[in-house]
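Read the structure below first, then the notes.
Up next, chain A:
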Amino acid sequence: MNRLSIFILPAVLIVLLAVPLFVEDSYIRHLFIVAFMYAVLASNWDLSLGYTGLFNFGHMTFFGVGVYTAAIAAKTLGVDPWLAIPLSGVTAALSALLIAAPVARLKGIYVVLVTFAFSQLVLQLILSQSQITGGGEGMVRLPYLRLGDYSFIRDYKLGYYYVALGMLTLSTLFLTALVSSPFGKSLKAVRDNEDYARARGISITRQRIAVLVLSAIFTGVAGGFYAIYLRVASPEALGFGTMSLTLSMVLIGGVGTIWGPVIAALILIFATEAFAGIRGMEEARFIIIAVAMILVLRLAPGGVLALLNRLTNSTLGR
Partner candidate 1 sequence: MTMLLEADNITAGYGAVTVLRNLSLHLSDNESIGLFGPNGHGKTTLLMTISGLVRPSSGSIRYDGVDITLNRASDIGAAGLAHSPQGNTLFGEMGVAEILELSAFTRRAKVQRKTQMERVYSLFPRLAERQKQLARTLSGGERQMLSIGCALMCAPRLLMLDEPTLGLSPKLKEELGIAVADIAKSGTPLVVVEQDVQFLLSLTDRLYMIEHGEVVREIDRTDAPDHAEIMKLYFGGDSDD
Partner candidate 2 sequence: MTEAMIATILSGLVLGSLYAMMASGLSVVWTTLGVFNFAHGALMTLGAYVAWTISEYLGLGLAAGMVAGTLAAALAGIVIERLLVRPFYTNRNMLLITVMTTLAAMIIIEKGTQVIWGPRLKQLPRIADGELFIFGSAISVHEALIVLIAPVTLIALWAFTARTLTGRSLRAAGQNQTAAALIGIHVPHAYGLAYALSAGLAGFTGVLLGSIRFLTPTLGSEPLVKAMTVVILGGLGSLGATAGAAFVIGFLEAFLVLTVGLYWTPSLLFLTMIVVLIFRPNGLFGGRS
């Protein structure tokens, strides 16, 4: 993994920076942007679900809070979209703090149920407060990004591409720094051996609260970005579709790896978009994703990245 981080990843970043120079088709650029956004979602979810072993099934809440924060701030309150996006990170972190306090004390299946119920509650609130959120229709024609006279909606998505890539880079640097910090190491210690961690005086409650809040920051930012980029905020952000797609990225990429979900997001977005292009597959593609999730759980529980690692290790004779 370290070898991968030091040599391959900067190379990947350089390649991604160069992509728009060769890809002028705005639809392909759009797919990259969506993939970057999902990569942020999935890798941050992996921080709580995989890395900490916290059965958090309310990750989409933070995304949804981010989407609606940016939408309301930019459209209703007239905040500059450049400010609305980071603001989404703040409100998402606050919502995480709200749910983390009761969740941190719970165990096992109750964590799954409460976090999931929380995401459904936020969805209900968004649907019911239609004067503010637009209800089931959502909010449309949100303000877009500008830089002086430069408009981000007339450049074939060039600007958004780099904003999304920047967001993904920052989020990934943040996550990798976090997991290699002493705090990140203590997360792993708790996940693998709760008693040992308790004996060392690590407060599991505090740790879980911290993880939920930290994993919500860039998730919220991604939500804010998504709203501003698509110029739409819709309740689907909290729906099963978004959730299952993101969860499949975490699983297929490899639980507890941070990088795996990023790679899986890129692969899956292009794969599912290819399916969405086929008539009659708009709904059926989710079935394919669900089947893929099950197959990964049954056949390659470490995810695709673990599989790749095993392959590279064996070819290097390790």
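One rule holds in what follows: contacts are C-beta pairs under 8 Å (C-beta built on N, C-alpha and C of every residue); 3 or more make two chains touch, one makes a residue touch a chain; residues count from 1.
Candidate selection criterion: all candidates are chains of the complex that A comes from, given by their letters.
All figures in this text were calculated on a predicted structure; none of them were measured in a lab.
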So which of these touches chain A in the complex, 1 or 2? 2
In their complex, what parts of chain A are in touch with candidate 2? 55, 57, 102, 105-110, 112-114, 116-118, 120-121, 124-125, 128-129, 240, 244, 247, 251, 280, 283-284, 286-287, 289-291, 293-294, 297-298
